[in-house]
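All protein chains but one are shown in place.
In this document, chain identifiers A and B correspond to the written order of the chains, with residue numbering beginning at 1 in each.
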């Protein structure tokens, strides 16, 4: 879990993913040559901004894992505005940095107006991004930290990469704040490789129907509805594989799949990822069994889809 | 009205249109050769998923008719989540099928929480789609059924096809649940045929300004606003034709036109369709005069636009 911890500690709120992008590029440069099939690394700021693509063999399926996280932007006075949809509670520890130096402050939530603010020894410069301070906790059976959503999806993609023969891994930006990079990633992948099958490597919620430890989640729908025929194929592969998994049905929530569904290409997509408790808080909790089954399921799916 | 009744009885909620797609393909294979101008049938799952295009002669205008309907997905326990925006009332009869067999159950709506559920002799499998049981009713002057929205728009397109010389008919998916197929259909039509004029063959609402029996509706706007110049051309053609019609002005609602408006192509579009009472309920009601004027208006518009 050392890699996961490292990923969780790198601040990368939506729009400001560049530090995590650099980490991914370094990591692939260092470890990629030893992978079963060293990938083609596609990264060109003029064409892909802060995104990265890894292309393995003759790809049929693309895995999308978003780099960015939720967070906060400093507004005026001591106000904050959210980046994406963070859980907010007075006392949450936030970190960042502006031209005056490093920042370690605490979140405040006005009980009446629900307005967000911060407490700190000085004013923070307008426009500064703040993210949760990372307190990574590991037990025999669980990991807990901020930003498991979606550093675990990124971790899953990097571990999948070790043994992947054919496929594409796409590291995207802005997912937590309305998207905006998947459209051009999908365009490039579709035009260059003819690939139109997608898996969304991301984290979902524990609910009355989805439990911690019961296996990786295959989502049959969230706020969007994927094409039934594709999802059925994935279910059959998962069942045949024997890898523990559970089925999700939601009316809300979304993922990078939104940008695939809206694109002018015929992408099929399905969300496949571990569930967590404490979504978008500093205390996101995931069961290690679900991490294991997520990676196993991706290994099977990338072979058989 | 036999064809319309058949169309209304085929379950095809958003994301699960495949059965209706097969019906359309069979119907065109059977009847198309006898049409005035047998169309080129474009259907390729890899490029168009469950959509179908019919291309007639040298097209200048495309007619979009969505195949899908609203419905429900079985969640956990006996919960349902909506597909699109169905009207909900305790007692509505729902049908579907899962691996245990056919389902005929009834909708329940919790009076306090408005939570949706079902009553049935057994639990239904997670992720199963349910649609309204079709009770097709016809009088001298009206038809009534679930899913006239948009099986009547599909019917109108298939009847228009009989005499169409130049034009494209596009059967789309997912319209009731956020769209997602019109972008690539529009892309293909625009790139292949240079067509950028659209008519939306769909059903609208009876309101204080739009009555049953007063003719097919030309919508001047809904939640989106079409380009005035194009709508004015349609109004002039309609007026000159003498076909009964009425003008709609709404601030809400949408159609497949949303995906045209957002596309990176300069599509002009206008919604033209019959009005109905009981929208998105099992009891959608349409006046036969409006059906007749809808078909007549499409025949004129496809000739003159």
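Just so we're on the same page, a residue touches a chain if its C-beta (ideal position, glycine included) is under 8 Å from a C-beta of that chain, and two chains touch if they have at least 3 such contacts.
Just so it is clear, the model here is predicted, and its values are computed rather than measured.
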item	value
Hidden-chain contact residue, picked from the options A:82, A:213, A:229 or A:253	A:82
Sole contact to the chain not displayed, among B:45, B:125, B:162 or B:250	B:250
Which residue of A:177, A:196, A:245 or A:280 touches the chain not shown here	A:177
Of A:36, A:137, A:187 or A:236, the residue in touch with the unshown chain	A:187
On chain B, residues whose C-beta touches the chain left out of the figure	196, 207-209, 220-221, 223-229, 247, 249-251, 261-266, 268
Sites on chain A contacted by the missing partner chain, in the whole complex	14-16, 18, 46-50, 73-77, 81-83, 126-127, 129, 173-174, 177-181, 183-184, 186-187, 259, 262-264
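Just so it is clear, only the chains that are shown with their structure count from here on.
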item	value
Separation of chain A from chain B, taking each centre as the mean of its C-alpha atoms, in whole Å	36
